[in-house]
Structure formats: structure tokens, C-alpha cells
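Take a look at subunit A:
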Amino acid sequence: MTLLASFAHEDAALDAARALREKGVAGVDLYSPIPLHGAEEALGLGKSLVRVFTLLGGILGAIGGFTLCVWTATRFILPTAGRPVITLPPYLLITYESTILLGTLMTLLGFFVVARLPAWRDRTYRASSNVDRFVISVAGPGAAEAEDILRAAGAESIERESAS
Partner candidate 1 sequence: MLSRRDIFKYLAGGGVGVGTGLLLGEVNQRPLETLLSTHIPPEDFAPGMDTWYNTLCRMCPAGCGISVRVREGRAKKIEGNPGHPVNRGGTCSLGQASLNALYNPDRLRSPMRSDGEGGFVESSWDEALEAIAPRLGAMQSAGMGGRTWILTGGFLSSGEEALDKFGEALGANILRLGLDTPATELAAAKAMYGFSGLPHYDIGSADLVVSFGADFLGAWRSPVGYSKAYGEFRQGGDGHRGYLVQIEPRMSLTGVNADEWLPARPGTEGALALALAADLLGRSGPDAASVGWEDLPGALSLDEAAALADLPAERLRELAERLATAKAPLVLGGGAAGAGANATETLTCVAALNRVLDAAGTTVRPNLAHAPRYSALSEIEEFVAGAANGEVSLVIVAGVDPLHDLPDSLGLRGALDRAELVVALDSFPSDTASAADWILATDTFFETWDDDISLPGTGKLSVTLQQPVQKRLYDTLSVTDIVLRLAQRSGGALAEALPYQDAEAYTRSEWAAAWTNLGIQDDFDAGFRQVQQQGVWVADLAEGMADQFSDDAPAPAAPSGPQFAGDASEYPFVLHPFQTPGLREGKGARLPWIQELPDPQTSVAYGSWVELNPSTADELDLRDGDVVEVSSQAGAVNAPVLRYPGVRPDVIAMPLGQGHQANGRYAQGRGVNPASLLAARSDDITGALAWAATRVALRKTGERVRMTKTSGVSRTLGRQILGPDDEH
Partner candidate 2 sequence: MSATRELMFDHGQPSYSEVNNDVINALTTTTWRYWVTLVISAGTALLFFVAPWIYQIIVGVGAAGMNRNAMWGTYLSNFIFWIGLSHSGTLLSAVLHITQSDWRKSIYRSAEAMTLFSLMTAAMFVMVHVGRVWFVHWTFPFPNPMELWPNFRSPLMFDVMAILTYLTASSVFIYMGSLPDFAAVRDRSTGLRRRIYAVMCFGWRGTAHEWHTLGWAYTFFAVLVIPLAVSVHSIVSWDFAMSTVPGLHHTIFAPYFVCGAIYSGTAGIVTVMWMLRKFMGFGRYIGQLHIDNLSKLLLVLSLIWTYINICENFSGWYSGTSFEYEAILYRVWEGPFWWLYWEMILFCAVVPLVLFSRRIRTNWNVMLVISILINIGMLTERFVIVASSLPRKFLPDVFGTYFPSLVEISITVGSFAIFTTLFLLFVKIFPAVSIYEVKETLNPLRKREAHT
């Protein structure tokens, strides 16, 4: 069973979330039409893991780009313009670009992985939460005791969605 409480004001919703957290209610999530400053703190979200992906992507890109240049240049040696086969300045440029390319792609991957997208069917989602309502969902055993707290925080409406 999931409890869905809809709020018209972001501070009310954040207060509710904070209150739930203080009570130690688990399974709380906050749906909002805009990113809410304070939600991280209210829901206890730390620094995102995405940055690890970005870093990894960058490193991978740098190594990959440089390796690509060196490896391809030494497969079929075609000297040009009296330059050495491994020419650093141009290869560093390629390395730079591939760093960013892989960094970008890995960030995208990280985003999907960390945000757990694409999402499966979500019965607790209400379209209004993408317009102007802030919805707090409480799933699992905490739902019963959460209802009071949510009402106290000023929820406009509260509905129950039976778990699927």
C-alpha cells in the first residue's frame, strides 16, 4: 500500500518530508514539478554518484583517445611531413576531444543508472505532480503512521494506492 499526499506549496511538502524523516518513516519519496532546493537535505540525499561516471568517462576517453591515435598510426606506418609516427601535439588534441566525448557519454550513462531510468510503470505517479502539485508518497509499512504527519503538514488530499 502506498500513501500519496498532495501539497500545493513546496515548503509544506518539504516540511512534511522532513517530519517524516525525523520520525524515521521509510519509503518516502517526493514528486515535484521543479527541482526543489532543500529536497536533498529533507530526504537525506548526498552527493550524486554521477560524478564518478563522469570522471571514469573522462579518464577512459583520455586513455582511449590517445591509444587510438598511437595504435592506428602504428598499424600501417605512413610517415607524413617528416613528423615522427607518434606525434604528441595533434594526438593530445584528439585525446582532449575524446576525453570530453566519453565524459559526456558516461555522464549520460551515469544519469540513467543513478536515476534508475528508464522507469517501469509507476502507479504512484500523479500527473499533477508535474504541473503544480508536490506529492509525497510513503510506501510500505510506514504509510499508516505517516498519514497524520502529512495531514498535519497541510496536505490537500491523501489517497491510497494499493500496491501492485
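On how the list was made: all candidates are chains of the complex that A comes from, given by their letters.
By definition in this document, contacts are C-beta pairs under 8 Å (C-beta built on N, C-alpha and C of every residue); 3 or more make two chains touch, one makes a residue touch a chain; residues count from 1.
Because the structure is a prediction, the values reported are computed rather than measured.
S.K.: Looking at 1 or 2, only one should touch subunit A in the complex. Which number is that?
M.R.: 2
S.K.: What residues of subunit A sit close enough to touch candidate 2 in their complex?
M.R.: Residues 8-12, 17, 29-36, 39-40, 42-43, 45, 47-48, 50-51, 54, 65, 68-69, 72-73, 75-76, 78, 80-81, 83, 87, 90-91, 93-94, 96-98, 100-101, 103-105, 107-108, 110-112, 114-120, 122, 125, 127, 129-132, 134, 154.
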